[in-house]
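One structure below.
A single protein chain has been omitted; all remaining protein chains appear in their positions.
Labels run A and B following the written order; every chain starts at residue 1.
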Amino acid sequence: MIRSTLIALLVSGCGETSDMYASEEAGTSADLAEGGDADADADADADGDTDTDSENEDDYMKLAPAATDAYVFVANPGRDTVTRIAVSDLAVLTTDVGHIPSTVQTTSDYSLAITLDEGDDSVTVIAAETMEAQSVEIRDNMNSLSLSPTGDFAMTWYDPDKESLGSSNGVVSFNEVSFVRLDPPEHVPMAVGYNPKGVRWSDDGKLAVVVSDGSLSVVDLTAAALSPTRIMLAEDELDAPVAEEVVLTPDGLYAFVRQRGVETLQIVDLAEGTVTPVDVGEDPTDMDVTPDGQRLAVVARSARQIWSYDVDDPLATPSLLDFPSDTAWGAVSFADGGDTAVLYTTSALIPSLAVWDTTTDFFDERSLIKPVKAVALSPVGDVAMVFHTKQDADDTDPSEQFYNEWAVTLMETDGLGENRMVVEAEPTGYSVTDDDRWGFYVMDGVSTLEALSFESLLPEHLKLASDPVFVGTLPGRTMAWTSQQHELGRISFYDPDADELNTITGFELNSDIEH
Amino acid sequence: MLSLILIGAALAGDRELDVHLSVQGSDDPGWNYLSEDGHLTSIGLRGGYPLHKHLVLVGGWEHGAAGMEFNSYDDSGDDGSETSFQTGSYINQFQLGLKSGFGVNNWAKFYGTVQGDMLYGIVRVDDDPDDDENPGQVEATGVGFGVLAAAGFETAVPLGKSGLSLAFYGELGYTWLAPTHIGEVATIQIDGVSGRVGTGLRF
Partner (left out) sequence: MLSIFLIGCDPWNLPGGGNQFIESTWDPAVVAASDGVYVRLPHAGRLVRVKPDGTWSQVDLDGATPEKLIPTDSGNGLFVVASWPVCDDDDPLVVNVDDCPGEKLGTEYEVALVQDGKRVGNAALDGVAPQVNAAVYSHDGEMAALYLDYNGEEIVVDGLVNLNEVAFVNLGSGSVNRVAVGFAPETILFTGDDKRAVILSRSQVAVVNLDSASEDCEAWDVCVTYPLTLDADQAVVPNNVVLVADGSYALVSITSKKDVYVLDLVNESIDLLELDNVPSAMAVDEANDRTVFVYDSAARIDVVEHEFFELSSFSTDEPATSVVATSVGMLAYNDQNYHDVVTFDAATGDWHEQRAENPVMELLVAEHYAVATMRPDNYTSGSGTSAFYDENYGFGIFPVSPVTGDDPIDAISLVLESEPVGLALSADDEGEYALLLLDGVDTLLKVNLGNASADEISLEAPPIGIQNSPDGRFIVTGDTGVGMLSFVDPVDNGVVTVAGFATSGLAAPAVLPRREEKE
């Protein structure tokens, strides 16, 4: 049990993965309010809506294996090893890393796998092909890891809301982060703002912005000596509003900060170090940069509007787009490619979403069988996998066949095709292939891998030998993987085109093979 | 069913011809397997020719036999199975040596004798005594050598004017024998105190 728990605490890396538990463990609430205020305060705005919690976006995947196009890496915290499983022939190689590797991630070029070894405060850099490993010490008690898009740097920090697997009993700092240059491994510690909660990287990998509630710390990664430049977001760092979302422009010039309960959007000029608040619609709940990198879209839930800012000139007047109806959607998801986005909400039991054509700004409002727990768009955006809550909207007829059931809807965003399915148990993870053809999900306590064809909208049920823990897809390939519960480790690879499911069991034993 | 041959009492180097009964004690572990009580009981013939007034060349033959039934348990079986076979052991000893004595009077004397001893042994093993031609019959032979030494007392009674005397004697001594390998079957060394009683003619 301990091992499976430890295994469950692995962090994913590249590849499209999602874990519906992540939101809960991140501390943001995935509980959906049953009407009434979820806020402790009275209704802060005048819209008459029930105040709800923040939107729940599955944008960060923890506790999972990491995949490249050829391998899946699994950290074994109980044995201080990382196991690499080759997709092609299920060959297994294991290498020693630091003590209690809680997280493994892979760089975007697939050349390296990185572990955060909480037990001895180190980061291990593993060459993906040769499995040669080098470790570098970092600051004490870090429990979170992020890699830059170019794979040159990693940053670790301590997140007090996240469970630590190991502790070196050293100093627990609330201002320290560790940057690690990966090739060759070199540790660069620094003190940043109070309680760092993450990092944002520029797309070119030249800039890192360490996010704290009260400040942003900007680090020029091209400098010979790395050092942070602090930009304050609040006068009192210890009592700053929660920075719920921070989005960097792709060129790294600006950062947009959405703070909880703050009706303005903070535009941070990272070069100048200035912070300019700008108006944003009432009750901003979510924001994302469009896939073309041109605009920042902010969902103002209470205003029933989308405020769109020019990334190159964020201080310019934003364009406003009204919702197609008075529905209190609060989240937006953009397809990675294409011009499609989806408006929905996960913080209220609203059984609908709107498909947004970003080129025409046309909304296609769709009724759903049940409220939304999560939405995953295919890469092009022509198909959406909608995972519903078990709870139903207030006005749902109890005689409905979906009532009080877990359900999944597969829908064409550009057409009328839909497949609404009652499922056996709560979906706990999902992923989609890069080729826009397949989506996969797994359910709690059900030993199957569900494969959803985006072409036919029909599901395939693949029987697994034991209950799945995580699911993912391999980047650049039409193949899914799913790790499963087994005391000695089990992972399966599924090729939907060939309808082949290959499983390797006992791969953790490989860590104990003596040569 | 003895055929008695008279021993001649040679007070002055007479010729002798005797028959006797011999018992040879032994604690030989090999012989203990083949005989019931470990002793060798034999009957024998002895003759003597005077070389000198007080010295007689003696030679003789003794024959003894013993039988045994062997039982062994096969430990590999669940309940053990008994197998059995019989042995018959035949010991022939051929002796040659000297005998010397001194008379107490005309009809009695004490004597001593030392003789070389050649033992010829035969051991037969048969696992089916009811079948005379079964393949489980094994015969082994062997020859060994030794020495016997004894002291005795004899008395002779003239038989009228025939010139013959009827002699009676008893002797006690020790027989040393080298280990005798009777084929692969047995190794015996029937050392021990030996005694003889006999009668014969002197002439």
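The criterion applied here is as follows: contacts are C-beta pairs under 8 Å (C-beta built on N, C-alpha and C of every residue); 3 or more make two chains touch, one makes a residue touch a chain.
Just so we're clear, the structure is a prediction, and the values are computed from it rather than from any experiment.
A.B. asks: Touching the left-out chain: which of B:V123, B:A156 or B:L201?
C.D. replies: B:V123
A.B. asks: Using the definition of touch stated at the top, determine which of B:A66, B:L119 or B:L177 touches the missing chain.
C.D. replies: Checking the options B:A66, B:L119 or B:L177, the one contacting the hidden chain is B:A66.
A.B. asks: Tell me where the left-out chain touches chain A, residue by residue.
C.D. replies: 78-79, 90-93, 465, 486-488, 490, 502, 504-510, 512-515
A.B. asks: Write the list of chain B residues that the hidden chain touches.
C.D. replies: Chain B touches the chain not shown through residues 1, 28-31, 33-37, 43, 63, 65-76, 81, 83-88, 90, 123-129, 132, 134-140, 184-189.
We take it that only the chains that are shown with their structure count from here on.
A.B. asks: Taking each chain's centre as the mean position of its Cα atoms, how many Å separate chain A from chain B?
C.D. replies: Computed from C-alpha means, the inter-chain centre distance equals 110 Å.
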